[in-house]
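With one protein chain withheld, the remaining protein chains of the complex are depicted in position.
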Amino acid sequence: MLKIRQSIFHVGRMLAHFIIVVCLWTFICHFSGINAALLPTPAQVGNALVELCRGGILLNDVSWSVRRAGFGLIIGGTTGLLMGLLTGRIKSLNWLFTPVFNGFRAMPPVAIVPLVVVWAGLGEPAKVFITSWAAFFPVWLNTHAGVTSVDKVLIWAARSLGAKGVRLLFAITLPASLPQILIGFRLAISSVLICVVVAEMTGAYIGLGYRLNSAYLVFRVDRMLACLVVLALLGILSDRLFVKMTNRVFPWIRLTHESR
Amino acid sequence: MNSATPSTKPPPLIFEDVTIAYSNDHLPVIANFSLIVEAGSFWAIVGPSGCGKSSLLHATAGYIRPVSGSICLGRHPILEPSLQVGFVSQHYALFPWLTLKENIVFGLRSQNLSEQIVQKSLEHLLEVIDLKSKREYYPEELSGGMQQRVALARSMAPNPPVLLLDEPFSALDTINRINMRELLLRLWSENQTTVLFVTHDLEEALLLADKLLILNTSRESMITMDIPFPRPRHLELTHSEAFQNLLKTSSAHFGAELNL
Partner (left out) sequence: MKRLKLRLFIVILAIAFFGTGYWSCKSLNQAVGENKIIIAEGTQPIVAPVYVAFAKGYFKNEGITVELASFPTGKLCLDALLGGKADFATVAETPIMHASFKNQPMHIITTILRSRENTFAVARKDNGIKNVSDLKGKVIGVPLGTNAEYALSAFLGKHGISTGDTKLINLSPPEMIGPLMRGDLAAIAGWQPHIGRGEKSLGSNAIRFQFDEVYEETYNIVASTEMVQQKKDVSVKVLKALDRAIAYMSENPTDSIRIVSERIGMENNELEQLWPIYHFSLGLRRSLVDLLTAQGEWAIKSGYQNEKIPNMQNLISGDALRTIKPEAVELP
């Protein structure tokens, strides 16, 4: 009974947010004096959304973008996790790699896309490389931070209980760093969604980024906003899914304040 | 308690001219400390804040190295943490990602024992600490008193020859503290491992230990005292006239050293 009430409350809250945003948006459209073509009303954006749904265009775009983002998250996330464990635990590797990664981390994906296109071409590997790049850094940084800040009391306790070497790394260091690692992955999710759009703006014929860019080129701001709404929903959905999944798999981590 | 290993007499713990300092610039926290702790004896270590009690225990556990001198278990110098020396701190140091039962058997898993033996030990310990019904709980779901019971059980499960307890009950309320004393007495009576128990509570020291070691801030001297009460001991002992007299005289004699 409590769960039903909680669910109703959640849905109600989401609906309230939605209504407030739509009302505010409509108000700005009508009273701000901004060129109507540059700021379409929610209704116009809704129509553009319906237009994009026809013929499965939007579904195709979403599925390709999600696929590219997903692969990037898995590849970049896994690599970031392993490197974070290594640089966090081994001083020489930290000395070698951390300055390099910090340098690369400062490079905006927008800047590297043309380079990637030149080197790797237009195919899916190039796009997945960009999304992997986007996922790598938040996961690496947070894993590294998590590993280096593991409470030494836990390490001591584990060693006094006979844990050492690989067992110490995987049975203690890794789980102790998990809350921080999961923060890294959560950041990586939004990062890959942003970068998949950037990657699809060049050399694509399908995907939300492609759709957004081609809408821009033909002055279809309503379509651009429709794509952005879809992206925002994707972002919210993927984050919620991630939180729910991690709460289920790692019940001892409370990523939200919801009770189990 | 742990039927995993046959009862063998543990070796003595030998401190020879031990000096512990945290840096070359500062005064050592422990200087030229020598002591022989007989196998199976229960020592309580008391002293004012900053006298080096915890540092002594950390060095004994192998967490830190003395700058000079040696700490040996029998003929083997203690250079790093191992299953030979168990440790219980006031912070519990339970592994949050493991359930209560997984925490308890963590040390047993390092010993390559058969699953049957592990489960038998687990069941026994769960019975002793009276947390059978909470075996699947995570540490954060347990109260402070319950967590400390688990920490104690976890440290004793592998049957270490030496057990170190660093103010293990100081974070607990009075009732829990009393219950934990009783539990420790019960657990210790099962295998009579060598114990070093740090406390700032003189009454607690006199109740639990056979010998009292008083460290003072001069760091150059120490006082030892035998505690004459017979075993097995129970909580009711603290109400006896003999106990109260000893407590009074000890407080009077050593009050200066203990900053009482």
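Chains: A and B, in written order; residue numbering restarts at 1 for each.
Throughout what follows, a residue touches a chain if its C-beta (ideal position, glycine included) is under 8 Å from a C-beta of that chain, and two chains touch if they have at least 3 such contacts.
Predicted model, so just to flag it, every value in this text is computed and none were measured.
Asks: Taking the complete complex into account, which shown chains does the hidden chain touch?
Replies: Looking at the complete complex, the unshown chain comes into contact with A.
Asks: Which candidate, A:Thr87, A:Ser160, A:Asn213 or A:Thr246, sits in contact with the chain we can't see?
Replies: Missing-chain contact among the listed residues: A:Asn213.
Asks: Which residue among A:Cys29, A:Leu49, A:Leu93 or A:Val117 touches the omitted chain?
Replies: A:Val117
Asks: List the chain A residues touching the unshown chain?
Replies: Touch set of chain A with respect to the missing chain: 35-38, 51, 114, 117-118, 121-123, 201-205, 210, 213-214, 217-221.
Please note the rule applied: only the chains that are shown with their structure count from here on.
Asks: Between chain A and chain B, what is the separation of their C-alpha centroids in Å?
Replies: That gives a centre separation of 48 Å.
Asks: Would you mind writing out the residues of chain A in touch with chain B in their complex?
Replies: Per the touch definition, chain A meets chain B at residues 151, 153-154, 156-163, 167, 172, 175-176, 178, 250-253.
Asks: State the interface residues of chain B toward chain A in the complex, per the touch definition above.
Replies: Residues in contact with chain A: 61-63, 80-83, 85-87, 89, 91, 93, 95-97, 106-107, 109-111, 138-140, 154-155, 158.
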